[in-house]
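Missing here is one protein chain; the remaining ones are kept as they sit in the complex.
A and B are the chain letters, set down in written order, and residue numbers restart from 1 in every chain.
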Amino acid sequence: MVLMFVTQVQATTLTIASYPNFDAAIRAAIPRYEKLHPDITIRLVSLSFYDHHNAMTSALATGAGLPDIMGLEQSFIGRFANSGGLEALSAPPYNALQYQQLFVPYTMVQAQNDRGELFAMPADIGPGSLFYRSDLLAKAGVVLDDMTKTWDSFIDAGVKLKQKAIYLVANASDLKDIYIRIGLKPGEGIYFNQAGETLVRTERFVRAFTLAKQVRDLGLDARLQIWSNEWAEAIRRGRVATQMTGAWFAGHLSSWIAPESSGIWRVHQLPEHSYASWGGSFYAIPKAAAHKSAAWDFIRFMTLDQSMQQEAFEKLDAFPALLSAQQTPHMAASINYLGQQQARLIWKDAAANMPVIIAYKYDAMAAEVVRKQMDLVLDNNKNITEALEDAERQIRHKVRR
Amino acid sequence: MQQKLDSKKYSALRKAKWIPYIYLSPFIVLFIIFGLYPMLFSAWISLHSWELGSPFHQMEWLGLTNFEYVLTDEWFYHALYNTLWLSLAAGIPQHLVALPLAALLFRMTSQKRHILLCFYFLPFITSSVAISLVFGSLFSRDFGLLNQLLAGLHDLELAGIQPLSWLFPEQAIDWQDSSHIRWVIAFVVFWRYVGWNTLLYLSAMKTIPSELFDAARLDGAGFWQQLRYVTLPMLRPMILLALTLSIIGNFQLFEEPFILTAGTGGSGQAGQTLAMYLYATAFSEGDFATASATAWLLFIILFTLCNLIRRINQKDYL
Partner (left out) sequence: MSHIKNLKLTHWLIGSMIWLGAVLMVLPFWFMLVFATHNEQTIFSVPPPFLFGDALGENIQQLLSRLPYFWHNLSNSFYIAVVTTILNLFLCSLAGSAFALYHFKGKKILFSLVISTMLLPAFLNMIPNALIIAMFGWFNEPKALYIPAACGAFGVFLMRQFIEQAVPNEVIEAARLDGCSEWELYRYIVLPLIKPALVTLALLTFIASWNNFMAPLVVLHDMESYTLPLALRALQGVGVVPWGAICAGSAIAVMPLIILFIFTSHHLIGRLNQSYLK
């Protein structure tokens, strides 16, 4: 791919704001990029995940202190894309939509608003799969294929695991998060449809809540908050048999959560042919950026340059959004930690099959409302119909303006 | 002679008229720029709807719609309830402990007092990151020290029976769930500020003339009587000040519940205070206009409360 860039007479400093661990990819790229473009110096500003997004929110609100390039995580894209403060990359001079075919289908849509304008370029993705402890399943006499046939059979497997004092999942609400992403009609987002109505009382949500409640009532979940140290400890000690999350989890497992459990974890597609993504990182250019063309060059370098994406893949475990970067021998390599499983092929498959879900402006807010109601259903035994009615009411309330 | 003195006095008086304004001018300038303007700005945007990245002239006038919205939001009342609950649960013990503690420290030798005060004040200056980590570890459901201690006490065996088993819980307490998280937050707030209040009271006790204590002692008053009849009345303005500060601080409680619930507000939002609700509206939803409306509602509540306290206090003097 030929990179066209504009040379500038004087040295330009490109400011990039990002967060760990996404910033590691930028750090790795700086020496290479600066060598290719001796007139450009890159300055990286890192803050912790929430601090970074808060700082960017404030910067967008005030229009001041904005970087040239903003690293963004998928859960914040919706709000930032609709804020009006980011450059529309689908418009000239960027015309980013010409690259759409080069990426895994679902990722670009995540960065588009409901009118199809693109506001960020995907850098890496988090295709979700089922991580499971093969030894624990064996101990409970659970057959993998049976377990993943349907969600009901998944729960049945959980009952068997419980008999051996093993939890099926860390938290019942995980099932809700996956299920609400399945079976969307064309034009629908997760929480809203094109007419702007909220969908939380549809069958999809009812079933999602019911499944989660079932898991909780049967005592199949460990009631743990992901990333808390109880959760990490439970995973480490083999108290929980599965974790459904993004591909990058393998790296965390092997490096700090459970390095001594090498060889007994495996991955599989999610039950009942479901596909969901966890996370994903993007690059955006604020409207108020000082060096937009240089910023665009760098973004294209990070997202379209095959060797750069591959380097991030191999060294930093960042699953490439760029399709051509997925054609690498690294993809078919056996992963030691996962018992020599060629797990990346499974993830590649998941990524390719991931349904394209349109992002709507109030998605993050709706997700929060639904999450709160789910808590009430699971912890306080609230009635599901009531909970969903309340959720609908609250979402309508917030959106009415 | 007389004339000269008079004119000197006159010019001194004239100068004196301007002096307060001069003294106040730096404060006023800073206040207008960094205090008044933000207040007016937030009041202004609370009456509009404002998209995060759009320029200011695109704001839509909404009148009191934002306020109406907040006042009909059940989560607002939920947060209000939590805030009130925490204010009382954390605030009352703070002062009930700080006053006698200050009185006790007052009587100690300077060295012991110094060391103890340093210990009690330490929580006030510890950073929130360290607090979240340490308390998270101590209150952990499955692995925390506290639960292990409770379990140990429960299982304590003396000659084959467990005498304390009725007192302590059998299963590990989940400190994070909705019925317990408030107690954890209240405890951490208490831990953080009891030393601060003790310091306030102790420094105020300095100003009580020792003759009063001598007289009381001669009359046969013991420690508690001295506390009640000498210290308390003399300390009244300081108590009032400390209480007011506590109320203001408790109503704006943000850091402790935020870090203890890892920003989520806890299961069922049991740990969400008004300030957290505000923060979530501003940063999670990106809606600064509604957040400003909430802030002004909070302001009105606090203002009323503080006024009430002042009125009650004045009445007592009569």
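Here are some notes:
Following the convention adopted for this analysis, a contact is a pair of C-beta atoms (placed from the backbone, for glycine too) under 8 Å apart; a residue touches a chain by one contact, two chains touch by 3 or more.
On a predicted model such as this, the values are computed, not experimentally measured, just so you know.
Only one residue in the set B:L47, B:L150 or B:L202 touches the chain that does not appear here, and it is B:L202.
Remark: the residues of subunit A touching the chain excluded from display are 15, 17, 19-21, 43-49, 51, 54-55, 58-59, 61-65, 67, 227, 229, 232-233, 252, 255-256. Residues of subunit B in touch with the missing chain: 8, 12, 15-17, 19-21, 23-24, 26-28, 30-31, 33-39, 41-42, 97, 101, 104, 106, 110, 113-114, 116-131, 133-135, 137-138, 143, 145, 148, 191, 194-195, 199, 202-203, 206-207, 209-210, 237, 241, 248, 252, 254, 275, 278-279, 282, 288, 291-292, 295-296, 298-299, 302-303, 306.
Going forward, only the chains that are shown with their structure count from here on.
Chain geometry summary: the mean Cα position of subunit A and that of subunit B are 39 Å apart. Contact residues of subunit A toward subunit B in the complex are 50, 53-54, 57, 60-61, 63, 79-80, 82-86, 223, 225, 228-230, 233-234, 287, 364-365, 368, 372, 375-376, 379-380, 394, 397-398, 401. Residues 49, 51-55, 62, 65, 69, 72-75, 136-137, 140-143, 174, 176-178, 262-264, 267-269, 280, 283-286, 288 of subunit B are the ones touching subunit A in the complex.
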